[in-house]
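Only one protein chain is missing; all other protein chains are in place.
Right after this comes chain A.
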Amino acid sequence: MSHQLGRVVSVILQRYFGENVQKVGDDLFTYGSKPIALLVKSTGLSRIKVVESLRTLLKYDLAMFEPTPNEVIADYRLIPENVLLMIRYPRYLLQIKTKYGSEAEILIEELLQKACSTATVLLVSIAVKYKDDKQASVAELKEGSEIPTLVPVATITPEIDVRAVIKIMNSGNLAESSDNVYWKVNYDRFHQDIRDEIMIKAITRRIDENAGELLRHMLQHMYLTSPAWAAESTLVPAVELREACLRAAADKPLLNQYFDQYLKVLEESGCGTVRADAGGRGYSVRGAGAARGCLLALLEGLVTERLGYKAARIFRIILDKKYIEEDDVQKNAMLPNKECKELSYKLLEEHFISLQPMRKTASAGGMNKAVYLFHINLHDVAHTVQDMCYKALGNVLRRASHERAAHARLLDKQRRVRSIVHGMRLRAEPQQNIDDVEETLTPSELAVLQGVEKRLKQLSAAELEIDKNLFILKWYFMYTH
C-alpha cells in the first residue's frame, strides 16, 4: 500500500462517485477497517451521507465488511484493486464486443452498471431500454448467453424461463421476478482473455502470424487441462496440436507445412513463452515466462521513452550480462565515455538499475578497492515502475478534473445547447431556430471548448494506456510472490 496508490484511489473515487464517497474512501484507505461511528466522526459528514457512500462502495464491490468483536457492528474495509479495475471497464466492453457481438456487449454493459442483479431483472431492463430496435432479439440474448464471462454468485446456473421474462416485460413490474440467483461480471475471465491476446499479439509481432495462430491453438488446448493462471501449464501433446491446426487453419497452408519448424522457432525465440519437454512429445505454455518477457519489453520501452535509445541500449546490456562493471558497460555499448557514464548514472537515479558493491580485499593494509557492479533487480524495478504508473494515473485524473472544474460553466452550457438542439431536431423544428440556439455559443467559446475537449480526450486515452501497463505489471507480480 503506497502513498501513490492511495492518491490514485482517491482521485478515481472522486471522478466516478463524487466527493463524499471520495472522503469515505480516503479515510478507509488510511485507517484500514473502521465502523460507521468512527467514519462519521473522522470525515465530518452526516451519518446519512456516510451510509449512502458505504452502500455505493459495497454495491460496486469496492469495499467489504467484516464483523468486529462486538458482532453487531461491522467494520468496513476498502479494496483498492477493485477501485483500479474501474478504469478497465471500457476495455472489457471492447473485448466482449469483438469476441461475441454487440448483444453480449449490451448485456455486460448493463451488468457493469448494475454491479449485481438477477438474470430476469437484467434482461427486462435491457428490453425496456432498447425497446425500439431490439425487441425480438431479447429472446436470442439468453440463448446467446453462452457468454462465459458471467458468473452467478452461487455456483448453480439457473434455467431462464423465456415466458416468465416476456410476461414481466409486458406487465412492467420487476418485483415479480422470482429468480434467486444473482449474476456478476467475472473479471478474472476477462483478464484471462486479455492476457491471451497480449501473448498472441506479442508472438505475432515477434515471429509471424502463423506462429500466433499456433499459440492460440496451444492456449485453447491448455485451458482444457490446466488452471488458467498456472505458471507452467501441463503438456499439450504435439500430435493433437497438429491435428487441431489442420482442421481449423485450413487457410494457412504454410503453418501446416512447416508445423515442426514453427514449433521449434516458437520455443527458441518466443522469450520463454513455450517450452518443449525432453522427448519433444509435448509443449507447455509458460505463463510466468511470458509475463517476464512482456515486463522486460515494457521496461525497455519505458527507458527509451524517458531517457532515450542510448540509455535503452545500456539497459539491455546490463540485462544481458546480469552483473557488469561500469567500464565494461562502456566497452559494450560503444558510446562515448562521458555520455555512457552520464546515462548510467541517470538510470541509477531513476532506480532502473542498482549497484552491487564487491570488496576485493587485496591484503591487510593495502587500499581496498571496492568494485561496483551494475545489475537489474527485476522485482524492485517492477515495483518502482508500478509506483510510477500510479503516480502518472493520479496526475492524469487530477489534471482532467482540474480542467473540468476550470471550464465547468462552459461545458455545462455546451451540454445544454446540445440537448436543446437534439430536442428541437426530434420535433423537426425549422433549421433557422436550430441555428439560433447554436449561435448562443460564440466562436471564441467554441474554440476554447474544442481545446478543452481535445485535452480531456488525450488524458482519457492516457488513462487507458497506463492501465495496460498496470495489467502487465500485475500479471508479473502474480508469479513472483
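Keep this in mind: contacts are C-beta pairs under 8 Å (C-beta built on N, C-alpha and C of every residue); 3 or more make two chains touch, one makes a residue touch a chain; residues count from 1.
The definition used in the following text is that contacts and distances are computed from a predicted model.
Looking at the choices "DNA-directed RNA polymerase III subunit", "Cullin family profile domain-containing protein", "Beta-hexosaminidase subunit beta" or "BOS complex subunit TMEM147", the name in the UniProt record of the chain not drawn here is "DNA-directed RNA polymerase III subunit". The residue from A:L94, A:L246, A:M358 or A:V371 that touches the chain not shown here is A:L94.
When the full complex is taken into account, the listed residue touching the unshown chain is A:Y60, out of A:Y60, A:F190 or A:F352. For the options A:T30, A:S460 or A:T480, the residue in contact with the chain missing from this view is A:S460.
In the full complex, the hidden chain is touched by chain A at residues 15-21, 36, 49, 51-56, 58-60, 65, 73-74, 89-91, 93-94, 109, 112-114, 116, 182, 305-308, 337-338, 341, 366-367, 369, 457-458, 460-462, 464-465.
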